[in-house]
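Left out: one protein chain. Kept in place: all the others.
Right after this comes subunit A.
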């Protein structure tokens, strides 16, 4: 049993192509990869919205903001 079909390196390399595991699953893997990418944007935009809302609600007096500005 081998996840890439190879059980020994005593082979002619000229006859060996892909050696990653689970060959034949590339298309589902690709779709999962695309989904992961889109998920990142969705999750990040959601988190960013929450973070910005927290910052909008913070420092009502403006004291910390003035300190941040003065720190340059």
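Assume a contact is a pair of C-beta atoms (placed from the backbone, for glycine too) under 8 Å apart; a residue touches a chain by one contact, two chains touch by 3 or more; residues count from 1.
Rule of thumb we're sticking to: contacts and distances are computed from a predicted model.
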Protein that the absent chain corresponds to, by UniProt name, given "CoA-transferase", "Spermidine/putrescine import ATP-binding protein PotA", "Ammonium transporter" or "sulfate adenylyltransferase": "Ammonium transporter"
Missing-partner contacts on subunit A, residue numbers: 13, 16-20, 23, 26-27, 29-30, 33-34, 36-37, 40-41, 44-45, 48, 51-52, 54-56, 58-59, 64-65, 68-69, 71-72
